[in-house]
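Got a structure for you, written out below as structure tokens; questions coming shortly.
Of the protein chains in this complex, all but one are displayed in their positions.
Let's turn to chain A:
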Amino acid sequence: MQGAEVSEAATKPARARAGRPRAVWALPGVLFFAFFAVVPMVLAFYLSFTEWDGLGDPRPVGLDNWKKLIDDPRITQSLWLTFLLTVCSWLFQTVVALLLGVWAAGKQRNRAVLSAIFFTPLLLSSTAVALLFYALLDPNFGIIQKDTLGSSSGAFLAIVFVGGWQFMPLHTLIYQGGARQIPQVLYQAAAIDGAGPLRQFFSITLPQLRHTVTTSSVLIIVGSLTYFETVLILTKGGPGTDTAILPYLMYEAGFKSYDFGYASAIASFLVVTATGLSLLLVRLTGFGTMRSTREGM
């Protein structure tokens, strides 16, 4: 994962190499990844240039699926929805998880107990979470007896909320870990200079957490791009097509319409977009240069 080691050793290659395990240790992991991720990805990319209904052999059709992808008005709508979902999920999850994580890194009473409770949603499967909220949002027998999932904005916000509810604990945990790494001397110095808690948060905590923010953001953004079960169970892309994000369209094309060629084109498009986005994020935030937040301390 991107948020791994940001150590001084990285800047001194010769010494670092001496203590490193040989590449052969990575072989099982690489093989596993190749077989279950790279090979299917390449196959999906190949399928995107064919027409295949799951019976018989795929028939090559050149760029037809990709042309269809560009012309399909549903793709345009779904790109916009995917973008909106990503932004809203990022805002919602980052703000809440950051505050919760920093709080949970402190020494308050009952903090450990409360942190454990916050963590529970992550232990539930997405399907269970979605089914639970589906029941809670039932317009006639749920706790909110409104047409939530039947209105475009209601359905969209429900997806953002349910996803946030489920994945926030993970990000809280990441922020908690990050916040605990911040040396206490910084806060002691700031306190002597007369900085209050708010000033300390913005001048010390936030800058020190910038790599943590990047790690968590990449996870949230790539996660939002592959968001699926919640949409399938809560809205099935509805009302109409107003919550049909890209992964849902891919599912619909593949496993409801049996148009595997087109579904593969959508899948390949998603891979490219997700990879591009995370590379861009890493580049823009300076995360890739591996500079420590504690440089010069």
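In the analysis below, contacts are C-beta pairs under 8 Å (C-beta built on N, C-alpha and C of every residue); 3 or more make two chains touch, one makes a residue touch a chain; residues count from 1.
Here is the rule we go by: contacts and distances are computed from a predicted model.
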| item | value |
| --- | --- |
| Protein that the absent chain corresponds to, by UniProt name, given "MaoC family dehydratase N-terminal domain-containing protein", "Alpha-L-glutamate ligase-like protein", "Extracellular solute-binding protein" or "Lactate utilization protein C" | "Extracellular solute-binding protein" |
| Touching the absent chain when the full complex is considered, from A:S78, A:T94, A:S115 or A:T148 | A:T148 |
| Positions on chain A where the hidden chain makes contact | 36-37, 40-41, 43-44, 47, 53-56, 125-127, 130, 134-135, 137-141, 146-151, 155, 225-226, 228-229, 232-233, 235-242, 246-247, 250-252, 254-260, 263-264, 267-268, 270-271, 274 |
